[in-house]
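Note that one protein chain of the assembly has been removed; the remaining protein chains are unaltered in position.
Residue numbering begins at 1 within each chain, and the chains themselves are lettered A and B in the order written.
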Amino acid sequence: MGEPLLVVEDLHIHFRTYDGIAKVVNGVNVEIRRGEMVALVGETGCGKSVTSKAILGLLPGPARIVRGDIRFRGRSLLNLPEAEWQQIRGAGISMVFQDPMTALNPVFTIGEQLMDVVLWQGRPRAGWLNYAARRFNRREREHAREKAIEMLRRVRIPDPARTIDRYPVELSGGMRQRVLIALALINEPELLIADEPGTALDVSVQDQVLALMKELAREQGTAILLITHNLGVARQVSDRIYVMYAGGVAETAPTDLVFRHQYHPYTQGLLQSIPKLTGQMGEGIDGRIPDYVNPPRGCRFYDRCPARLDACREQQPPVAVMDQGHQVACHLYAPAGRSERGRIA
Amino acid sequence: MTQHTPTAAGEPGRSQVEPLVVARGVKKYFPITRGLFRQQVGVVKAVDSVDIDIRPGETFALVGESGSGKTTLGKVLARLYEPTGGTILFDGQDITRLHEGELRRLRRQIQVVFQDPTSSLNPRRRVKEILEDPLVIHGFGDARQRAQRVQELLDLVELPREFLYRYPSHLSGGQKQRVGIARALALEPKFIVLDEPTSALDVSVQAKIVALLKRLQTQLGLTYLFITHDLSLVRNMADHVGVMYLGRLVEQGPARRIFERPEHPYTNALLSCIPTVDEEELALIPEKIPLTGETPSPARVPAGCPFHPRCPKVMDVCRHIPPSFVALDGNLRVSCHLHSEGDPGRGVPAAS
Partner (left out) sequence: MNPGTAAFADEFRRVWYRLKRSSTSLLGLGLVFMVIVTAVFAPWMAPYPEDVGRGVKFWQAHQPPSSEHPFGTDHIGRDILSRLMFGARISLMLGFVVLGIAIAIGVPLGLVAGLWGGWVNTVIMRLTDIFLAIPPTLLALAVASALSYNLTNAMFAIAFGWWPWFTRLVQGEVLKVKEEVFVEASRSLGASKWRIAFKEVLPNVLSPLIVKATLDMGFVILIGASLSFLGLGAQPPTPAWGTMIAEGRLYLPDSWWIATFPGLAIFITVLGFNLLGDGLRDVFDVDLDRWN
């Protein structure tokens, strides 16, 4: 097996703030193979959204990638010119946003937005003149329209031939989320980044939408990078899970393994905190995420960790490789696994 | 890890205890107005004919999706809204219609904790001022006694005293919600409406807040109305559950009974799509029932049973006649035609 579809290697991202330099992402390693469903799970401020934005080249102004690399199909995405980015976004990597209410442009119909994506991204290196020519070519337009209707049918929007001419406000939240998925998948991208999809929706609707997204991605061989705070959702969608804490990956493993056994004290605490239908619910994790401007020298979970060792205070945790691709960045397992310092992949 | 067991007020003896809150036929309608002269063109029935009894010391959970009217009902019971119809008794006293002075006195007894602690705390005021507010409003003691009480409140919600002079923006989400809880406790109320108090928080923080709320309930003998959309949380928090759909209560009963054998197809469907994290949990989930469509707007409630357009077990009668409540075993009450079969008298509303 060659190079994975997407490789995030030792990524460090710093933010300029008025308190100083915030070291928000601190050595993240992620790999996604073709067609794989990967979930980045973590709580507020763990750096999962920033990582996903970096992959799409959409970091906000004060953020800088200070170390590491992001490679897509073997090519580095750092310092790409805007023109090349435009080709990658949409056709190579596309994104489903969290809030279906604001991610659609209210002044265009669903069809116009879908057709725009088809016409703009359907062909490599479509310059704007080329785009304009296609935009006003009747045959191209009809073709795009058919493709848009077909896509709406695939995301199971009722009566797609009529719905295509509706405006986003005329649709319910769940329908809009489906349209967003249609927009993201219409050009058959190789990677779909889904940032908290359906979080704004009711559970019953979210459930349908996630199942649909997974099914369609499987059909067309699109890999998914799911960004979520909800372990239950990650379990439903993903093949592999990266648990992030305070800008680093704490633990990664195939999904079913993570739920069978957790090694990292943070993952354990997180899973116990989730209220369960069995009527069991842990007491949560004490404390809060550390200050990113002056982060702890050693493990960033040190202050909150119930199992901390002396070594944890001073040294960054090594990565221990456990059974079946289960990897943990924690001093507790340093002697047990074959440790490879500072890398998790 | 702790296993949630219902408190004393929970099951068998429940009916013998005098309820703290009694709501009968409570309605809250909002007019829809249009045009220059604000003519009324319709009405949103946010809450429609709800009966609820909440016993002292228990946690009554109101569960529902967006548009179910659960928050509106919570605010009506806390008397932040005046009900359009029905009656509410609190501690034996009728609080349906009150004038300003009476309402202000009632505030000492009933308090609210809001959903998003970031927006429910004034960003321009310090923790000390926020916590002093209820004390000043209700003329509690002198400055020294108030300062003392504010410190007690911080201790009660396990916040360090140096937080007194901080602004909310310097606190984490969980710490802000602790301030929100402390503010609600300041006047020593009997009844607290918790409006999705943890839905804006991370799970590891949610667990801490839930543990705090449970401790405070036993320590101070509080009665909670817990509003949420999270059924797994309800299982861990509530003694009694009411499920709402489109402004109506469709099923209510003891938490354990509802989670073991839900009777209403809507409750069943809600339970079936909870994301789970272990096998044990998965085993408790009913077989997946796909719900079609989404909750319609409360301005256009379907005729008959409001759930019928989405119900997988819809019958002809559901389209025309709204079901009334049927009492089942285990103190469960459900409003569904499936359970009134064989006794037509029960399926027809008594007065219509």
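Here is the rule we go by: contacts are C-beta pairs under 8 Å (C-beta built on N, C-alpha and C of every residue); 3 or more make two chains touch, one makes a residue touch a chain.
As the structure is a prediction and not an experimental result, all values here were calculated from the model.
S.K.: With respect to the chain omitted from the figure, which of B:164, B:211, B:285 or B:314 is a touching residue?
M.R.: B:164
S.K.: Which residue from B:22, B:89 or B:103 sits in contact with the chain not drawn here?
M.R.: Considering the complete complex, B:103 is the one touching the chain left out.
S.K.: Of the residues B:34, B:138 or B:300, which one touches the chain left out of the display?
M.R.: In the complete complex, the chain left out is touched by residue B:138.
S.K.: Since one chain has been left out of the picture, which residues of subunit A touch it in the full complex?
M.R.: 15-18, 60-63
S.K.: For subunit B, which positions touch the chain that isn't shown here?
M.R.: Touching the missing chain: residues 78, 80, 103-104, 107-108, 111-112, 114-116, 119-126, 129, 133-134, 137-138, 162, 164-167, 170, 180, 183, 187.
Convention: only the chains that are shown with their structure count from here on.
S.K.: Quick check: how many Å separate the C-alpha centres of subunit A and subunit B?
M.R.: 33
S.K.: Can you check the complex and tell me which residues of subunit B touch subunit A?
M.R.: Touching subunit A from subunit B are residues 1-5, 65-66, 172-175, 202-211, 229-233, 235-237, 259, 269-271, 273-278, 280-281, 284-285, 290-291, 294-295.
S.K.: Okay, in this complex, where on subunit A does subunit B touch?
M.R.: 43-44, 172-175, 202-208, 229-233, 235-236, 259, 269-286, 288-289
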